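The structure that follows is given in the form of C-alpha cells.
Here the complex is missing one protein chain, while the rest keep their positions.
In order of appearance the chains are A and B, and numbering begins at 1 in each one.
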Amino acid sequence: MELTDRELVQRCQAGEMSAFQELVSRYHQKVYMVIFGLLRNREDALDVAQETFFRAHRKIGGFQGGSSFYTWIYRIAVNLSIDAQRRQKRNPLDFRESMDDLLESQGEAARDPFADLHDKELREKLTSAINDLTPEHKAVIVLRTIEGLSYKDIGEILGCSEGTVMSRLHYARKKLQDKLSAFL
Amino acid sequence: MNGCEDKVASIERWLDGELSGAESESLRVHMVACAGCSEARRRLEKLQSTLTDVLLSEAQPVDFMPFWRAVQLRINEKRPWYQDALDWMRGVLPASRLAWVVPAVIALLLAGVSLESYWRGGRNAFATVESIDAYGRNVALLREYDTKTTVIWLYQDQEGENEAAEETAPSGPAF
Partner (left out) sequence: MKLLKKPPLRVLLFSLVAMLAVAVTGTAQTQPQNIEVRIGAILASNQNDEFDARLKGLEKQLRVLKYRSYRLLTDKSENIPRNGNKVFEIPGGRSLMVTPQEFQDNRIALQVRLTDGKKPLLDTTVRIANKGNFILGGPPHEGGVLVLSISATVQ
C-alpha cells in the first residue's frame, strides 16, 4: 500500500533515505515546474530544484506537520526561486534566445503546438510580460496557473494572507492583460 | 465596463473556484446579462488558458534518477561553514525584512550615541571653563576629582590694588 506523505516524512525523520527518495520522486517534477515558471531557465531551475530538496532533507527533522508536505516544499522552492531571481542577471532577450536554442535542439518532437504566428507572438509577449512582474507577483501567477492551488494554500506557501494573494493575483493579471490587450 | 470594475475581482475569484455556491450563481446570472462583465470573463479565460499553455508547455520533463543523484551529491557534500551561516541568515533575514532591519539598526545606533552623549553630558559633573579673562590678575583653575568640583580662584595680586585686603586676608586657599 502506498505510504502517505506524512508517513514518508516520519520515516525520513527516522533516517530512512529511501523514504526521502520516494518524496523526491513524487514531487520533483511539480517543484521543478513551479521553479521553472519563476526562473524561466532550465539550468537555473534544475539547480534550484535540487537545492530545494537538499534543504528539505536538512530541515526535515524540524518539520512538524503543521502544513502539508507539498506546501512546505513549495515554500522552500519559491523562497529559493525568489532569491535566485534577484540574483539573476539574464534579461528577457537572453531567455528567448536560449529557449529557441533548446526547442531547436530538441527537434520536431519538441516544437510547441502553437505553430500559428499570432499565437507565437502572443506567447513571446506573455513570456516577456511575466518576466516583468515582481518575483512575488510572478509567484502567485505560477502557483495558481501551474498547480491550481487555492488562495489559502498559496498564502501558506508565500507566508501571506489570502487577501494578499487575491490582491497580487488581481494586480498581476491586470498587468498581463494591459500588456497583451491587443491579443486577448 | 460601465461601472462593473468591482466585478472583475469577483470574476477572477469565480474562475479560481474561490466563490461560494450562492456567490457563483449570483455572478453567473449577472454575467449573462452584463456585456461588460461577459467580455471581462472572456479576456480572463483567454489569459488564463494562454498562461497555462505557456507555463506548462515550456517546462521540460525531468528524469528522476539523474535528478536524484544530483540531490544525493548535495546531501553528501560537505559545505563550508560560512555557506551554512549565509543560508541561515538569508532565511532569518530575507531581503524584505533586511530592508527594515538595516535602517532600524542605524536609527538605534544613532539614538544610542545621542543618548550616550546626553547621559555623558549629564554625568560629567565637572564644569568646563570655556573662556576666562581676569583683567591682568592671576587666576587659578582647580579640579577636585573626588567631589567633581571646579574652582576658579581669583588672586588679588594686581600691583597697587587691594593692599589692605591682602594684609588681612589669607593669600589664597591651600589647594
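The rule is simple: contacts are C-beta pairs under 8 Å (C-beta built on N, C-alpha and C of every residue); 3 or more make two chains touch, one makes a residue touch a chain.
Because the structure is a prediction, the values reported are computed rather than measured.
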**Request:** Indicate each shown chain that the hidden chain touches within the full complex.
**Result:** B
**Item:** On chain B, residues whose C-beta touches the chain left out of the figure
**Value:** 95-96, 98-100, 102-104, 106-107, 110-111, 113-115, 117-125, 127-135, 137, 139, 142, 144, 146-147, 149-156, 162, 165-166, 168-170, 172-175
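The rule is simple: only the chains that are shown with their structure count from here on.
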**Message:** Using Cα averages as centroids, what's the distance between chain A and chain B in whole Å?
**Reply:** 31
**Request:** Within their complex, state which residues of chain A touch chain B.
**Result:** 21, 24-25, 28-29, 32-33, 36-37, 40, 42, 45-46, 49-51, 53-55, 57, 79, 83, 86, 99, 102, 106, 110, 112-114, 122-123, 126-127, 130, 141-142, 144-146, 150-151, 166, 169-170, 173, 176-177, 180, 184
**Item:** Complex contacts: residues of chain B adjacent to chain A
**Value:** 8-9, 12-13, 16-18, 43-44, 46-48, 50-62, 64, 67-68, 70-71, 74-75, 87, 90-91, 94-95
